[in-house]
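Sharing a structure with you now.
Apart from one protein chain that is not included, each protein chain of the complex appears where it belongs.
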Amino acid sequence: MARMVGTGPARRAMLADGGPALALLALAALLPTVASSEYVLLAASMIVTALTAVSFNLLFGYTGMFSFGQAAFYGLGAYATALLMGEASLSFYLALGGAVLVAVVVAGASGAVLVRMEPVAFVMLTFALSALLEFGAEHTPRLAGGDSGLIASLPEGLNVVLDVNGVYYAMLGVASAVLAGVFVFVRSRAGLILRGIREDALRARTLGVEVERRKLGVFALAAGVAAVGGGLSVLSSQIVYPDVFDWKISANALIVTLLGGVGTFSGPVVGAVALGLIDFYVGRLTTDTLLVEGLVLLAVILLAPRGIVAWLRPGRGWGGVPRRFTSVK
Amino acid sequence: MGRSAGASVTAIALAAIVLASTLAGCGSSGSGSAQLAPGATVKIGYLASLTGFCSTFSQEYVKGAELAVRRANEQGGVLGHKLQLIVRDDKATPTVGVAQARDLVLSGGVKYLAGTCSSAVGKSVEQLVANPSHVIYALGVSDPTVFSAGPEIYAFNTIPTAQIEGRNAAAYIRAHPQWKRIAVMSEDYSYGYQVTAAFRQAMRGSGQTIISQDYLPSGGTDYTPYIDKVLAERPDAVYSTVITEDTVTLVKQGLPLGLFSKTNFFGIMDYGTIDAMPQPPVGVQGYTFYPSSSIYHTPFARELEALSPAVANGGAAGDAFNQIQLIVQGIEKARSTDPTKVRDALAGATVQTVQGNVEIHRCNHEVAMPIAMGTIVGPGHALAFAHFNPLRLVDTNKYFEC
Partner (left out) sequence: MSLATFIGQLFAGLGLAFVLFFTAAGLNLVWGVLGVMNFAAGSVYMLGAYLTTSVIARLGASALGWTVALIAVPVAVAALGAVAEVALLRRTYRVQDENRQFMLTLALSYLIAGAIVLVFGTHFRTVSLPGALNGGWNLLGATLSRYTVVTIVLGLLVTVGIWLGLYRTRAGLLTRAAVDDREMLAVLGVNVDRLYSAVFAVGIGLGALGGVLIAPQGAVSTNLETTALVPAFIVVVTGGLGNMTGALLAALAIGILQSFAALHDATLAQLTPYVVMSVVLGARALAGRRGWSLTGLRSPRGEPAAGSTAG
């Protein structure tokens, strides 16, 4: 197998794949110097969305596993972070680390069964998992605050009202580190193997790849990334509520990834910014965001299945050959 | 740098410049000192749950708030300041509500907030506004913990909390000592748990037994199993905290099974809900704490009638009207727009509301609103919609502990 970095074309491919995300991160770092807190808060929500979308993309874009339940791990990340800070009096960053661990463990346990299901059952059961966790959060008032939610006890240094920019940079810093890690991962040999599974699982199996073990591994990794998104959302929202498990969060991760570009590193990040802006400006005109997001989703699937990132590359169009979203069996 | 990567970075950079220049033009207005400049507008941020689980009454809340603002401005504003209402959708979820409130306060220079139909939103926004923002927040929610932090808070409640509601229900059941076996059907939501807890506590020592306790799924479509189960226990009375849409489901499925004929049913029955039912549960004992225009004969109740009869009577519009009134009267009483002075002026004061002149308790900023109780009659008895007749107003002051 060829080495991933070093040669000219490979470096070019790497830049093309990571460039848009890098540019957006650089822009994000400058944002507070030019924009009001309204836009900084908008960008903070985009960071959270981007992480859930990256998580979805790891499964769907790279491995071909269609999860419709990333909200499960996003929500676990949010609840575990708030609980570890409140009940165990951990600092935010330690709590975030603990939350990632919780999500990875839950993903490992549930994934042991889920990754063996046929694809359509995987879709439905990941969805059911998030619904079950939502029910659990609603019905554990002592631990999780039930329907009243859980107000996070954040230190003054991370209080978004006192210091919007401080919180924003904390979120951006953590998200950048996670993105860098994911970038290295997807371009490593392990990442290549995942793409091999996506393209032809049977063939990968014949070549000696332990498909289930790999799938379980990426399921846990994606859960960890989603949990970071959930944990960071605690900083900007200051409260955790059962609807962190809502299926709309999973659907949003899907829409964002498609919009940006499935199976590309920068796609989810670009998509998160794009949908964030669409929702923000359209939200001023109508509260019927369902209709708008439905139209965006439909337009992307039908007209630009390769997403925005493909359009940024010369020589490619919005459309062209319709992208297959399902692997060859 | 490769051709393709270079192109993508250039495109992003171009987009960045365009975006940055757009954003730079939308700078914040700055918050300034606590007291508004003379002639400045008093901005009131209104959290309406336009989408989400309690969206059903959201338009009515907004209409009530708009009416109150319009009326105040027609009378010259407050202390010479005109009022401006900024409506935002909190989606009945705390994360969105907090984001909207924070945006209004940080970027919009808002010092007065009102609204939301969700206790969870109220609770998280109250946390946000108490410290360090010092923003007055008038809202009508049931969760007593929103107001439990004591007289220092900046939030004011315009409806009785779950605690008051539960105590009042217990007082009603206790007034019927012949009912020995009581079944409780509660909303499976924090509201239902809180009312139930207060009810059960207030029932202690009554000599009446609570024989069953069920939490009906919020938004559930089939309550038949629960109704069957409760009726099989043969209770003398059933107390229900099932609300809004779920009341409709309970009534529709309970009628054929005898929930309203085989036992003495008593429960929350808001006008906005029973009016929407083609077959209201006639003869049932219900109560509501929402200020429906037909219940009260006050100047403000008459003003509500500027809205359509259904909206005026729904109760939500009246509640929002009260919230805006609380802010307006607070500023007038304080003779200042400084939120801290307004808070101190309101605590312990008597304010004019749709329900009449009512005291605001100093200890927890709850307005001691009355609860309306009565037997449900169908449309045609003097009013064009289902209502209570005879109607009884309960003074809730006796249920407060401060």
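Per-chain residue numbering starts at 1, and chain names A and B are given in the order in which the chains are listed.
To be clear about the criterion, a residue touches a chain if its C-beta (ideal position, glycine included) is under 8 Å from a C-beta of that chain, and two chains touch if they have at least 3 such contacts.
What you see is a predicted model, and the numbers here were worked out from it, not measured in a lab.
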Touching the absent chain when the full complex is considered, from B:165, B:214 or B:338: B:214
Touch criterion as defined above, residue of A:105, A:121 or A:190 at the omitted chain: A:121
Residue of B:40, B:211, B:257 or B:363 touching the missing chain in the full complex: B:257
Sites on chain A contacted by the missing partner chain, in the whole complex: 60, 66, 113, 115-121, 123-125, 127-128, 131-132, 135, 139, 201-202, 205, 211-212, 247, 251, 254, 258, 288-295, 297-298, 301-302, 305, 322, 324-326, 329
For chain B, residues in touch with the removed chain: 50-51, 53, 55-59, 188, 214-217, 219-222, 224-226, 228-229, 231-232, 244-246, 248-249, 252-253, 255-258, 276-279
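Here is the rule we go by: only the chains that are shown with their structure count from here on.
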Chain A-chain B separation of Cα centroids, rounded to whole Å: 35
Chain A contact footprint on chain B (complex, rising order): 1-5, 7-9, 11-13, 16, 19-20, 23-24, 26-28, 50-51, 89, 93-95, 98-99, 102-103, 105-107, 119-120, 123-124, 127-128, 132-133, 143, 145, 188-191, 193
Contacting residues of chain A [partner chain B, same complex]: 8-9, 11-13, 15-16, 19-20, 22-24, 27, 30-31, 34-39, 41, 45, 138, 141, 146-149, 151, 160-162, 164, 233, 236-239, 241, 243-244, 283, 287, 289, 309, 312-315
